[in-house]
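Complex shown without one protein chain; remaining protein chains in place.
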Amino acid sequence: GFAKVDHHRNKRQGFSEIVYGEGKEPEHIISIIQSLRNRNNQVLVTRVSKEKAEKIQEVCPEFIYNETARILYWKKWTEKQTDDNGYIAIICAGTSDLKVAEEAAVTAEVLGSEVRRIYDVGVAGIHRLFNHLEEIQNATVSVVIAGMEGALPSVVGGLVSHPVIAVPTSVGYGANFNGLSALLTMLNSCASGISVVNIDNGFGGGYNAVLINQL
Amino acid sequence: GFAKVDHHRNKRQGFSEIVYGEGKEPEHIISIIQSLRNRNNQVLVTRVSKEKAEKIQEVCPEFIYNETARILYWKKWTEKQTDDNGYIAIICAGTSDLKVAEEAAVTAEVLGSEVRRIYDVGVAGIHRLFNHLEEIQNATVSVVIAGMEGALPSVVGGLVSHPVIAVPTSVGYGANFNGLSALLTMLNSCASGISVVNIDNGFGGGYNAVLINQL
Amino acid sequence: GFAKVDHHRNKRQGFSEIVYGEGKEPEHIISIIQSLRNRNNQVLVTRVSKEKAEKIQEVCPEFIYNETARILYWKKWTEKQTDDNGYIAIICAGTSDLKVAEEAAVTAEVLGSEVRRIYDVGVAGIHRLFNHLEEIQNATVSVVIAGMEGALPSVVGGLVSHPVIAVPTSVGYGANFNGLSALLTMLNSCASGISVVNIDNGFGGGYNAVLINQL
Amino acid sequence: GFAKVDHHRNKRQGFSEIVYGEGKEPEHIISIIQSLRNRNNQVLVTRVSKEKAEKIQEVCPEFIYNETARILYWKKWTEKQTDDNGYIAIICAGTSDLKVAEEAAVTAEVLGSEVRRIYDVGVAGIHRLFNHLEEIQNATVSVVIAGMEGALPSVVGGLVSHPVIAVPTSVGYGANFNGLSALLTMLNSCASGISVVNIDNGFGGGYNAVLINQL
Amino acid sequence: GFAKVDHHRNKRQGFSEIVYGEGKEPEHIISIIQSLRNRNNQVLVTRVSKEKAEKIQEVCPEFIYNETARILYWKKWTEKQTDDNGYIAIICAGTSDLKVAEEAAVTAEVLGSEVRRIYDVGVAGIHRLFNHLEEIQNATVSVVIAGMEGALPSVVGGLVSHPVIAVPTSVGYGANFNGLSALLTMLNSCASGISVVNIDNGFGGGYNAVLINQL
Amino acid sequence: GFAKVDHHRNKRQGFSEIVYGEGKEPEHIISIIQSLRNRNNQVLVTRVSKEKAEKIQEVCPEFIYNETARILYWKKWTEKQTDDNGYIAIICAGTSDLKVAEEAAVTAEVLGSEVRRIYDVGVAGIHRLFNHLEEIQNATVSVVIAGMEGALPSVVGGLVSHPVIAVPTSVGYGANFNGLSALLTMLNSCASGISVVNIDNGFGGGYNAVLINQL
Amino acid sequence: GFAKVDHHRNKRQGFSEIVYGEGKEPEHIISIIQSLRNRNNQVLVTRVSKEKAEKIQEVCPEFIYNETARILYWKKWTEKQTDDNGYIAIICAGTSDLKVAEEAAVTAEVLGSEVRRIYDVGVAGIHRLFNHLEEIQNATVSVVIAGMEGALPSVVGGLVSHPVIAVPTSVGYGANFNGLSALLTMLNSCASGISVVNIDNGFGGGYNAVLINQL
Partner (left out) sequence: GFAKVDHHRNKRQGFSEIVYGEGKEPEHIISIIQSLRNRNNQVLVTRVSKEKAEKIQEVCPEFIYNETARILYWKKWTEKQTDDNGYIAIICAGTSDLKVAEEAAVTAEVLGSEVRRIYDVGVAGIHRLFNHLEEIQNATVSVVIAGMEGALPSVVGGLVSHPVIAVPTSVGYGANFNGLSALLTMLNSCASGISVVNIDNGFGGGYNAVLINQL
């Protein structure tokens, strides 16, 4: 009644509708994901709290919950789980950005891409980034996550020849304005080849990267 | 003296440094592009007014000026000018978004990608978009440009399986706040697979699309 | 003492004063609605939490509480409860907008209009909207509720010839800024025939629609 | 080429596409309105400067220009020019709001509604409004235009039983923030039955009122 | 140690330092008010929660707490408690503005002015205001408190010949932005003779009125 | 026709309607001020450019123009031009605030109060303020004008026992945001007895001070 | 794994990496500070709640916790703990700014500078500041902390010949916007020699002062 699941989406877009878990009752989520599981190869629910996940898993025990990423998912076993189109570099500035970074990484992995994690390499100690330069430059696409001043995507964007998806986080305080600072930094980057998703939208970063890595 | 042209960029990033023409004196631009022309296959200057372009062309007559796109460029003749990786769909909502759309299109063409223009197909008369659905769905990547409420990328994003680069424009008035409205719309899109560049940044839209189309 | 109930409003405006329940003590609400009930055909209190409603119902058991809509109301039984001026289409983008949609719907029904609910038809899967096109086009007026990027009213506005009342919701995160994004989208709509009420103001959407449907 | 005129709109929405004149070249406008004139009963171009209007009238002398409203229009002569559904009250707060008020009034008249103008009745001298109370209360719908603090729609909204379309203007200075102040006032009105259009959007006010007056 | 009480203030400004209770520990407040009580005729602490007040009253039982106003005060008994300079009208728009109105009223009374309360007379039912016109017009100064769209001070300002102190409140939701809407309304009032204090600053409203009423 | 001059205002408010000159045509102003002059003791038009003033003076040579204050006024000669209720101190921070300060001063003088000007005494060299302390403390009311950080009213407010009207100006650049910085400073002042008018509203500062000085 | 401690920082910057405690798990902090303690003379963790500090101290009992400053630190005993380059004046406006002031003071002391605290000397009672003028003028550098309108740094900046680091705090309400008001005030100061750090960033104020005091 209340929900019109978009079953046609897999055909139109390559993946089933991703469920936004925030503000949905467990029973609603259960009814949606059961319906999705019957017709797709993977089902992804984002922004699920631990308590909610456990309630859902009681009914749907085949679903796996990743607590850091706050993602609940199920994936059909298939011989080949991962495309072989190179890999996605997921780079984050500080350890406080971990949750958003993992939301990106788990999304990408569940949707079938290979991921390399390069964490805690923010610009305040930039040599840490250079230690991983080759691994970053060889990726097909980078997802760069940063809070506070959000400068890392600009630096990465100036060092690689592939597309960079920048994800601002709400980490910070004061004139950070819940991530506005990092968001504006990334939109105004003077490095070319950077595009931006919403504050804390790790999912969006991972999803965009998969679309590019699949090409 | 005053400028340190980044000649290493071509090697690091695949294209030479793109010159941001706004607020630079013609003589400065001339000295920079002469230096770039000697070492690269193409040279691109964005945000150049007609008057400035004409002054530069007096000294550098091999440069071509596109007035709508406000781009001044030069391209080495090579047998093969365009990659054969499919094409970029450049889609805009209204005829007032033309300048930004052309900035994206000309950027992409000069950097070697094939472009298809699908203009004036905004959501207020959505059947116009559906008339071009197949051409859009077959692209490798779409650049979607819109001002005012900026809703078009969400609709396109829900219809294709490739990445969408959304470009908000400053077209509008009042609570549009010079493009803020369209920018926020695009950042909050509930369609997956959309990433966003700065307001009026047609160049960024085109450049990102080329990086993706080249893969 | 503290409150001056506007008993003249029914005469001036066609309906009794609607009570804004937020931040009012149960006893205050009780004294206001008892006074209103004596002189009007219906009494409506918006933004009432479940706990508060229950306290009030102990004293005023003839009042009905709708939990999703957070509305407490009483309606005099009359032979004809509903005008026969056509119906109001209440359309919402996602299942998270349900509460605001129901605030609109219940308001309209209590004030005597017929309502048709068309929920979860957001632009990311736009065919869902087209499945209901005829029902929407035949309405006297539409109330269109959407959060996140708030693009749905623009699309509906381009498809109908009646007035559209757009209601932005605070559903979303990050650059949504608690509904600002959807609000700006709706104010800047390039479809004609759209007017806007406050963020999460389902009541306002429903009330305006009733005024129009009654004509 | 560049423009896809939405000829289907009259059928879908009751009126032909309204042309937004801002930022369009005279030749573009000429080609669009000639094409529209062949298939519709009236053609309306908003936000046209005097100079632009004169250039267009040289080619299209049958078009009439209203300088205060900045509207250029043409209307097919028909026996009955105006519906007989009552009238629209167009009410403005100060003489500085005249342009926006006239944009609303002319729009409504060209689209076939009767209009009554009640101007310069702002809240600083509220008796001026009461002098016109009966005329206002007898309207089918009011369009209330105000700049600075934008309080007038709240007062009118509390005195009538029909829908009020509120139009904020950018008249003012300082903390007015180009109309933001009036816009927020109107969105937060505690009078019921008010909905709002964009800052300075007289056209939107008039158009919405016509849709309602036609019912 | 940590605090430098400004004992000179009474001499310089006519009243002792008013203590801002928010965020101060009960012991800190106790030590400050004991020190102030020894040298002044009245002591006022604003923004004190009920719990905090009770803790302080255990040590300072001569202090009185007004819960609605959240003010804790002490006043030396003197034969004449109140100046005879006329009275202050304290006017508020809705019952939700009660707390701020009482903060203004209690402040004014403790500092020695006579106060008349005229509450719940907002512009949505403007006849309620006119019922009290004479009492308002005969005041020396008015303090007008309103949330949501904050239109009441403009209306009052146009009806009186004395100064109006406008106090915006944070009552409202959505595009109210915690009182920003009412604040901007009041700053942009086109009625002359209105000046404004901070959002929810009932204290400031009362204090300014006392300074004027004393003249 | 277009304007409804509020001739009743003098009776209601003590002064005739003040004309806001911005955006009004010279002929409109002429017709309004001729009508006002016949029934009042003084007529004041604010925000009039030099050119406009000269055009009006051709028809109304009895009007005087003050260029710094941008005020055009006429005053009936009467034996006693000024009340004897003490004086208004008009204090400004820097020489760039001169125009706004003079708008306040001229307004107050034309409306019949005595004014003392204390200019260029901003907080960066605070001894300059202390040089005038006695003259300031003896005023009935102060109008304090400041741009940039707008700190001066707080300092003055802490030194006097009379009301302070604070006027923020738009003098400054960058994070001044056209006067927002000074406005917020003044609204948040921790000195008591300060109320605020709109950015650059010298007229409002002067008018409020006159109302107080007259008491 | 998850963290790349920047052990090289001491060499590059003179001090070890300062750990930002907010949002880090106790175990993470423990592993980081144990690793830092082995190679540095002092270790500093900011923004640590009391509970978190106690959990960490169970494992690392040599660490000291300052509750007001919310700082956890360890310092190697060395004969000379403090440089002899003069002292830092830490000045705050009100007692509510205490926490931020102490964060600055403790940071500076742990990093080896001498500190003089001058608290509760805000502009509303400016004589309190002048009582300490000599001590302030003799410092090498001042850190000035203020909330609400944040005017104190401007006044201090006009009285000294050394650099002033201004720290806005989030103390206040309403149009304070969580410290934005004080931040803008400080950025727009017309006293020369003032630079600003983030809202509530006492740590930044202290750290910058140490760098200057060491010279």
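Here the chain labels run A, B, C, D, E, F and G in written order, and each chain numbers its own residues starting at 1.
One rule holds for everything that comes next: contacts are C-beta pairs under 8 Å (C-beta built on N, C-alpha and C of every residue); 3 or more make two chains touch, one makes a residue touch a chain.
It should be emphasised that the depicted structure is a prediction, and the values quoted were computed from it without experimental measurement.
**Student:** Which of A:G21, A:G94 or A:G112 touches the chain that is not shown?
**Tutor:** A:G94
**Student:** For the chain that's not shown, point to the residue among A:T107, A:S181, A:S195 or A:N208 touching it.
**Tutor:** Final answer for the missing-chain contact: A:S181.
**Student:** Please pick, from F:F15, F:Y73, F:Y87 or F:Y119, the residue that touches the omitted chain in the full complex.
**Tutor:** Looking across F:F15, F:Y73, F:Y87 or F:Y119, the contact with the absent chain belongs to F:Y119.
**Student:** Hey, which subunit G residues sit against the chain that's not shown?
**Tutor:** Considering the whole complex, subunit G reaches the absent chain at 12-15, 18, 20, 140, 158-163, 165, 183, 187-188, 190, 192-198, 203-204, 207-208, 211-212, 215.
**Student:** Which parts of subunit F face the unshown chain closely enough to count as touching?
**Tutor:** These residues of subunit F touch the chain that is not shown: 94-96, 98, 119-121, 124-125, 127-128, 171, 173-176.
**Student:** Considering the whole complex, not just the chains shown, which residues of subunit A touch the missing one?
**Tutor:** Subunit A touches the chain not shown through residues 93-94, 122-126, 148-151, 154-155, 157-159, 172, 174-177, 180-182, 184-192.
Criterion: only the chains that are shown with their structure count from here on.
**Student:** If I superpose the C-alpha trace of subunit C onto subunit F, what rotation angle comes out, expressed in steps of 5 degrees from 0 to 180?
**Tutor:** The two chains, subunit C and subunit F, differ by a rotation of 180 degrees.
**Student:** Round to the nearest whole Å and give the separation of the Cα centres of subunit D and subunit F.
**Tutor:** Distance between chain centres: 36 Å.
**Student:** Centroid of subunit B to centroid of subunit F, CA atoms only: how many Å?
**Tutor:** A distance of 50 Å separates the two centres.
**Student:** Hunt down the residues of subunit G that sit against at least two other chains at once, touch-wise.
**Tutor:** In subunit G, the residues touching two or more other chains are 94, 124-125, 174-176, 180.
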